[in-house]
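Below: one structure in C-alpha cells.
Only a single protein chain was left out; the remaining protein chains are all shown in position.
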Amino acid sequence: MSDFITEADGLETQEFILNLGPQHPSTHGVYRARLIMDGETVISAENKVGYLHRGIEKLAEGITYAQFTPYTTRFDYVAGALQPWAWCLALEKLGNIVVPERAEYLRVIVGELQRIASHLVMLGSIVLDFSAITPWTYVFNAREDISDLLEAVSGSRLLVNYFVNGGVNADLPEGWIPKVEKALDSMLKRLDDFDRMVSGNEIFVGRTKGIAVVSAEEAIEYGITGASLRASGLTFDLRKDSPYSIYDRLDFEVQSMPAGDSFDRYYVRLLEIRESAKMVRQALKQLPAGDIRAKVAKVWRPAPGEAYAAIEAARGIMGYQVVSDGTVKPYRVHMRSPSFCNIGIIPAKAPGLTLQDFIAFIASLDFVLGDIDR
Amino acid sequence: MVGFLTTIFNWAQGILGLPATSLADALPWWDILWAFIYFVGAVILLIINVIMLIWIERRAAGFFQERVGPNRVGPLGLLQTVNDTIKLLGKEWIMPAAADKLIYLIAPLLIVTISVTMYGLLPYGPGITPVTLNVGILFFLAISSVNTLSVLMAGWGSNNKYSLLGGMRTVAQIISYEIPMALSIIGIVMITGSLDLGTIASSQAHVWNVFIQPVAFVIFVISALAELTKSPFDMTEAEQEFVAGYHTEYSGIRFTLFFMGEYANLFSMSALGVVLFFGGANGPFLPPWVWFIGKTYVFILFMLWIRWTFLRIRVDKMMKFNWKVLIPISLANLLLTGVGIKIWQAATGAIKW
Partner (left out) sequence: MYGLGLLKGLGVSLKRFWMPKITQKYPEVQPDLPQRSKGSFKYDKDTCTSCELCSMACPNGVIKVEWHKDESGKKRLDRYRMNLGHCLFCGLCVEACPTTPKSIDFKTDFALGCWRKEDIYRIWTKSYPAAEAVAPVMAPAATGSPAAAGSAGGASGSTGVASGAPEGGN
C-alpha cells in the first residue's frame, strides 16, 4: 500500500512501533516481534524471545538421566513423543546401549504418528491465521484420532512420555494395530477434505504464493532445518541422509517443494503427512516380536564422556549434547532445538511484507515457543 | 418519517400559538403514538433478531465444523445468547486511561442507533412498513455507511494501535465497497423505475430479480459481505492480526452493543437483499411477513455458509479486487441492463424506433 503515497505528494506518513506479542492470538505462544510499521507494511522486524524460558538445561544437571526424560517432552509440546527420542539416542550412544529391534519399530511407529499429529496442528494453525476456522476443525478432529492412538499406547495425549533410555516403556496394547489402520484412514479422509478446501482456494493461494521466498542458499545459511528447509527445494532429511533407528529399512521418499514461499512450506507438510502414514503402515507390517527394552541399570552411571545425537523431529533437527562425569546426573545438557534456529530468518524476510503476510509467514515457519525458549 | 416530522412541526406550531397550517388535526396524538409503536417494534424486532441470529450463526458454524454448537441453555440452546448477554452485562466497564472519552463512549451507541433506523425502513409486507420513503434505497445506503463512522470513532477513541489500524481498514473497505453495491442496485432501480423499497418488492410478483440480474446479485452478495465486514472481508476485526480490531478496548455493555449492531446489520443487509432480489414479502399461502423473515433467514444462512468456508483476503488485494474487478463488471452490467431494457421496451411495443 505504501507505493500509492509518496513523499513527493506532500503527504508525510509516520512510522510506528508495533509490539506483536507476547500476548497476541497468532504468535503461537509468547513469541514477540518488535515491528516497525509504515501503515500496514512491515519495515523491520526483530525477534524477541525468552518469555517461556524455564531453565531446563540447568534443571537437567540436578536430576538423573531417567528423570530428565519426561522433561524433554515439554520443549516441543506439539510433537511431544518425538522429543525424548533424541535424548534417548544420545544416552544410548553415551552408554553403548543396543535397543531391541521391536523397540526401534515401536519408536518409529509412535514417532511418525506424532509427526502426523504435529503437522496437522501446523496445517490447522496456518489456516486459522487466515481466519478459516472450519478447515482448522477438520485437521484438529483428524489429530484427535492420532491422539487417541497415542493415549492408548502411552497413557498421555499431548506430552507422550513413551521413549525411555534403552527402548520404550510399554508394549502395544491389545487391538491397537487395527485401530491404527482405521484412524489413519479417517485422518486421511479429513485431510483430503482439508486439502480440497484450502490448497486450491484462490484466496489462500493468493496470500501465500510468492510470499517470503526463502531460497535454498538462504535456508542453508540461516540453519533452517526440517520441512521449512525442504520447502526450498532441498531434500535434506536425517531419516534418509543419516538414518537412525530403522528408517533405512522403510521405503519412503523425502518430500520437497521447489519455490520456498509460504505456500510451499504449508504444502510440504501436507505431503509429509501422507508419507508418514505410509511409513506407519510399512512399519506395522514389518513389526517383529521380541523385547521392547534393553537392560539398563536402575541407577544408571554412564562412563565419563560426551555424546551428541540428533533426529529429524517434526520441526527440524532436534539434537542433544550430553556430557557425563560418571555420576547418576548429567554434567551438562545442551540441545539444538529446530524452532529456535528456524526463526532466525524472520528479521531478514519480514521487511516489505504487510502485517497480514507477516502473520502468514511466521505461521508457515511452524515454530513452538517451548522449543524456542526451553 | 416525513409525515411524522410534519406532524411534530404542526403540533409545535399549535402549541406556540403560531398561525396553524393545518390546525384541523391540531393534536395528532394518533400519528405520534404510531411512530412510537413502530419505534418500539423495531427495537424489539432487533433484539429478538440478534438473539436468534447469534444462535443460528453458532449452530450453523458448529454444523459446518463437525460439532453441534450451543445446546445446553434452554431448548436446543436457544437461551444461550440470553445467558451470554447477562454475563456481558455483569462485566466491568474498562476504559483506557488515555482514551478520547467522548468519542469512545458515543461509538457503540451510534452503531445501534443506525441499526434501529435501518429496521424502520424495511418493507415487512404490504401495510407493515414502518416508514415509507420514496427514496428508500438511497436513504438505506446513506444510513448504513454511517456505520463506518462509528467504527472509526471506536478505533480512534480507544487509543490503541490495533484498534486504529482496524478502524482505518474498515473505512477504506466500506467506502470502497459501497460503490459496486450501489451500482448493482441501480440496475434493479432501472428495471423497476422506483427507489421505494416497497415498490421494488411488489414489482417482483412474477419473476424475482435474481433471475433477471444474476451478475448484480453476485456483486451484491460480495459487497454486502464486505459491508458487513464478514469473512472473507473481516478486516475490521481480524483477530489474528489485530486481536479484536476496533473493539479491542471495549468490554461489558459497550462490547455487547457493538456485537448487537453487527448482527442487526447482518439482518438488515440480508433483508435488503431479499427485497431487491428475492421478491420481498411476496409468496403464496403464508402471510407476507412470514415470507419476508423466512427468506431473509435463508439468505443469512447462505452468507454464513460463505463466511465459515472462506479465508481472509489481504487488504490490498481486496481493494484491487474491488476497483479492478467488481466495479468494471458492475458498470458493464449496468450498460447491458440499459440496453436490455430498451430492447425489451421495443419488443413489447412500449417505445417505437
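Note that the chains are named A and B in the order they appear, and that numbering of residues resets to 1 at the start of each chain.
In this text, a residue touches a chain if its C-beta (ideal position, glycine included) is under 8 Å from a C-beta of that chain, and two chains touch if they have at least 3 such contacts.
These numbers were taken from a predicted model, which means no experiment stands behind them.
Checked against the full complex, the candidates A:Gly50, A:Pro70, A:Gly223 or A:Gly344 give a single residue touching the omitted chain, namely A:Pro70. Across B:Ile47, B:Val68 or B:Leu286, the residue that sits in touch with the chain not pictured is B:Val68. When the whole complex is considered, the residue among A:Glu15, A:Glu57 or A:Glu202 that touches the unshown chain is A:Glu202. Interface residues of chain B with the unshown chain, by the touch rule above, are 62-68, 305-306, 308-310. Counting the whole complex, the residues of chain A in touch with the unshown chain are 63, 66-71, 134, 138, 141, 144, 148, 151-156, 159, 161, 169-170, 173, 193, 196-198, 200-203, 205.
Everything that follows uses one rule, which is that only the chains that are shown with their structure count from here on.
With centres defined as mean CA coordinates, chain B is found 45 Å away from chain A. Listed in rising order, the residues of chain B touching chain A in the complex are 61, 64-67, 161, 165, 169, 231-232, 234, 238-241, 243, 308-317. The touching residues of chain A, counted against chain B in their complex, run 1, 16, 18, 24-26, 40, 127-134, 137-138, 141, 197-198, 201, 203-204, 206-207, 354-357, 359.
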